[in-house]
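After the structure tokens below, expect a handful of questions from me.
Only a single protein chain was left out; the remaining protein chains are all shown in position.
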Amino acid sequence: MKKELKLKVNGQPYDIFVKPKTLLVEALRDHLALTGTKRGCNSSSCGACTIMLNGMAVKSCSILALQANGAEIVTIEGLAKGTELSPLQKAFLDHGSYQCGFCTAGMLMATTALLTENPKPTKQEIKEGIDGNICRCTGYNSIIRAVTAVVKGEYKEAK
Amino acid sequence: MSEYSVIGKRVHRVDGPEKVTGSAKYTFDLVLPGMLYGKVLRSPHPHAKILKIDTRKAKRLVGVKAVVTGKDTLGHKQGIWRRFPELCDEEILCREKVRYIGDPVAAVAAIDEDTAEEALDLIDVEYEPLPAVFDPLEAIKEDAPQVHDGIELNININRHIEWGDVDEAFKKCDHIREDQFKCSSQAHVCMETHDAVVSYDYGGKMTVWTSTQSSYYIQRLMADMTGLREGDIRVIKPPTGGGFGSKFELDSAQFCAAILSMKLCKPVKIVLSREEEFTATKRRTPMYYFLKLGAKKDGTLLAKEARVITEGGAYTAMGATALYLTGFFSSFPYKYPNYRYDGYRVYTNTAVTSAMRGFGAPQSTFVGESQLDMMAEDLGIDPIEIRRKNGMTPNYEVPGQAFIQSCGLHQCLDKIEEHVKERGKLPPNHGIGVSAYGFMSGGIFNWFDTPYAFSAAVVRINIDGKVDLFTGACDIGQGSDTTLSMICAEELGVKLEDIRIHAADTGICPPDLGAWGSRETLMNGNAVKRAAAECKRQLLEFAAAKMAPNIAYDFDIKDRWVHLVDRPERGVSYFDIVKEAIRGKDGNAIMGRGHYTPHRKGMISPAYSFGVQAAEVAVDTETGRYKLVNVTTAHESGTVINPVGIEGQLEGAIMMAGGYGFCEDQPMDEGKILNPSIADYKLIRSLDMPETDILEIDTYEPEGPFGAKEAGEGLTNPTAGAIGNAVYKAVGVRINDLPITPEKVLKALKEKEKKKK
Amino acid sequence: MIKDFEHFAPKTLKEALTLLDKYQDEAKIICGGQSLLILMRQGLVAPEYLIDIKGISELSYIKSDGKGGLKIGALTTHRTIEKSSQMRDGFAVLAEMETRLASIQTRNWGTIGGNLCHGDPAGDPAPVLIALNATLKMASLKGERSLPVEDFTLDYFETALKTGELLTEITVPAPPAHTGTAYTKFNIIESDLATVGVAASITLGAGDSCQDIRIALGAAAATPMRAKKAEAVLKGKKISDALLAQAGETASTEADPISDMQASEEYRRELVKVLVPRISKEAMARAKKA
Partner (left out) sequence: MLIEGKFTMKAPIKEVWNFLLEPGTLASCIPGAEKMEAVDDKTWEGVVKQKVGPISVKLNFTQSLTEVDPPKHIKAVGRGAAVGGAGTFTQETIVDLKEIAKGEVEVAYSSKVSMVGRLATFGERIMRAKVNKVGEEFTNNLQEKMKSRVGG
């Protein structure tokens, strides 16, 4: 039997009905058509489905949608302000911190959560921040460089 | 490089904005109205006869729309070596026999994924398990089970390469080494698993959206397998979540979705699960390597003999190419006057081995570079010195095989030597290992038997000066869309933002063989450059007519300025010329076509890239655990078109190739892959990633567009060998079988200790 | 594919226990779900009823036990423990352990109680809690009971929890004076599960002799285990390198690891042999500073 699920995603309130077995990633992708969030594994291992839930980075494939009832969620679609990209998005563009792009949403959400919690992370802390995310293309170092550039204040927050 | 205004600049990738905002739509994201979801039933047995398939219960499940088995196909066997029909040996949906755990036997389309999966459990397949064979050394024995009927000793294909007089040469050597190695398997682990949406309509036309490295191959192979005409099949490649060699053959997602869609005239989507991705798609070829190397006292290499037996798995796939390339690249990057290679690809009842980034060369480089270090030590010669003494140089001919024009190997050796010196005396149990390599820029071989040019492009200039670039090249993440757009902009003399690329859609783009063998930059780059040059030629005709200068003057375009080459201040705006040219052509848009097919370029490739890598490790001698501290690479790839792209290829290759050396493996038990998940398959993560440094080398490849050549796969070749050599330098033990795990290192350390006593 | 189930989201412990009592073995408990959901997705576990206790806020806390020790609610997330200012001095090892447990995402959602109830012999918290002499509180409608952490896991993925019972609290007693505790795990990928994990807690007596010691091993047997024979080698003695090596040897003999694709049985024993002295030394160094 379907149950009611209330979510605020990227500032927009939603009220939908889902089967209890629906995973949060499925609610976002299949019910709300927010397909920027990806799924890459079946074992909570790859991090492609990372989103922010009440300010924390979590893997949306490992949470039942109903467990997020009432939560505030930010997905990759919520990072830009209007048409202005977030500092991390801009830094990813400049540093070539993505190739195939399939892990990119997860990487951006993990690093956004990291900087929300800790605006001045060390290199080691940046590495820890993305260690739950697999990138098969870049070798991570360009992602670390992009985050470092944001930490150094090279990118201004959009107003 | 300042003569270029686009090439060599640090630019944003053309697909960047959509990828960093989550708006790029992958095949994985596509939903069409009325779309159904498919799932594939696979064999749980490594080798069995199919006695009966009963699909009645599955068909009765509410929500199931169709169930197909091999009987619903034409029964054709497919393969990518189309020139040799006997090597096209894979049915995709098996009719009589399954040959590995994961071989597809049926497929279901239903209203949602859960229903389709539930239906799989309701399909009754009666198997008669047959004796199976898993190791190629077992499979070549007289009494081994036969994977395919009538194939003697299960030998799928053999390759022989030879030049010089190897036996005579060995007699003249002062020192000969014979060593054995074992190279492991590796999974591609694309972040987007194999997937496809196929829509077959009542008009008999099929559209395929799929995550692929070659939309043309899929179109052609799909035509072979369905009986449709090539032109009735349109294959579109949306943004693709990685390929690495796994996605240019027709796969079960594409084929089963097509067969189901043809049955229903409705779109069907199939996304392989991560577990299927690990167990039922292709993988890197494991190899047994037997090497014999002979040298003079001074380190001059006189002869090399390589014998290889590879685990083929159940079908041919692209594994036959890997068998050839590992043999060719076993001679790389050195000048062997005498060389012999014999390789055998052996069928086994395991998941199929095929192409993976490096394509046989990571294996040959690991074994070759390991053995070369052993030889250097035996002779008391510095590892870099022995490489310098024998390394390839520009304008070198590999006898009967290849002609190498540009080659920066020696500059790379110099740079790496400097780097090693700079590191100075290392802390205890640290070691730096060096590994040299080379790779091709696209294959010349045409076993696929395409009648088309290897690469082709069309450039069209619109009235407002915006340029549409149509190419069959496939961007799978490596960045070909950006590189080709840059080449197009440079050649045409416009800005990168003036280009809009339309790629890998067989309905509108000219055929291209796709993204494999590091071919896009050189081959498609040349095609794009020629197409752009043709457009430019048309524009300049109008410029000449309009400005009417002394006919001795040449025109060119740069930064949207059409001008006289010798008097660049005299010119007109590109936009004005475009408008006039179109008007002058009776309203026809300016169009140029270009293609590239290599001619008289040897057997392998029109050009080769080279490099040298140094890996530093720190070993814990009590546990055998080592850390990758730093990997520094001197790589030359001709003119650098897209520097950000090359950095990404280089660092990414280290994650993958370092993994091949350090931790990635696919252990099996009776043909069953034991680690089919990202939790159990060990991948290098950010905390495990070493520091990476890139040392730039300038070269120019006459055959490449603006002097460019490959910078993608070759980078996967050196790392395992560099790690092996580094571990040896650090603690004096040599591991000859991949991956070099801490457990193996510790075991070797203990044996060494025992010998001392 | 996950099979359909009925979902309950009790808000209080009482509600949860009542539901558990009602559905008995047909119900499974989910909290962070970082382990259970994987099994459900693989179709290997298909409960009729799922009791989702993630929302029971009364079970998420870190507080003092009034005697210098800590009480940690079973639903406290790994990340909360990692970041807690209470994880200092003798408890710092808990935070250190947490930073190496999987990824930040998993630690943000997964709970320490869920980790223990999964009963994975390679889990990180159990060896550390065993070394710290922690106890677990379990509740059912019938009442409460306590059990030392070392007695909680019975077999591979089997715990002492009875039908109708819920793990509610972990009590970590104040370490005695001059006690140091340390933990390390061996793995190939930094954030991976332990190939072998070793925790040691040492209390130093007069003249730096080993007054008391607890050594716990992870992934070295079917359950997290105490290496009591190795402890006996060191207890009451003045610790020397030779004695530590002997303790390592002893621990590697009393361990009962399996061979799998991460490591052979022999290699795991070898790791125990090396890591027990290493981590004991670290614990001793901390004890001296404590």
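Per-chain numbering from 1; labels A, B and C assigned in written order.
Everything below uses one rule, namely that contacts are C-beta pairs under 8 Å (C-beta built on N, C-alpha and C of every residue); 3 or more make two chains touch, one makes a residue touch a chain.
Since this is a predicted model, take the numbers as computed values, not measurements.
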* Structure fact -> Answer for the absent chain's shown contacts is B, C
* Structure fact -> Of the candidates C:7, C:28 or C:185, the residue in contact with the absent chain is C:28
* **Interface with the unshown chain - residue positions in chain C** => 28, 36, 39, 42-46, 118-119, 122, 156-158, 222, 258-262
* To do: Tell me where the left-out chain touches chain B, residue by residue.
  => 44-45, 101, 121, 275, 279, 669-670, 672, 674-677, 679-680
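Heads up, the rule we're going with is that only the chains that are shown with their structure count from here on.
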* Give, as an integer number of Å, the spacing between the C-alpha centres of chain B and chain A. => 30
* Asked: At which residue positions does chain A touch at least two other chains?
  -> 42-44, 128, 131, 133
* Structure fact -> Touching at least 2 other chains, the residues of chain C are 2, 38, 190-191
* Asked: Across the complex, what residues on chain A touch chain C?
  -> 1, 3, 19-21, 23, 42-44, 47, 50, 53, 56-59, 62-64, 66-67, 69, 110, 113-114, 128-129, 131-133
* Touching residues (chain side chain A, partner chain B) in the complex -> 29, 34-46, 48, 75-77, 79-80, 85, 89, 92-96, 98-105, 108, 126-128, 130-131, 133-144
* Structure fact -> The answer for chain B against chain C in the complex is residues 113-114, 117-118, 622-623, 625, 662-663, 665, 667, 674-675, 679-680, 682-685, 687-688, 741-743, 746-747
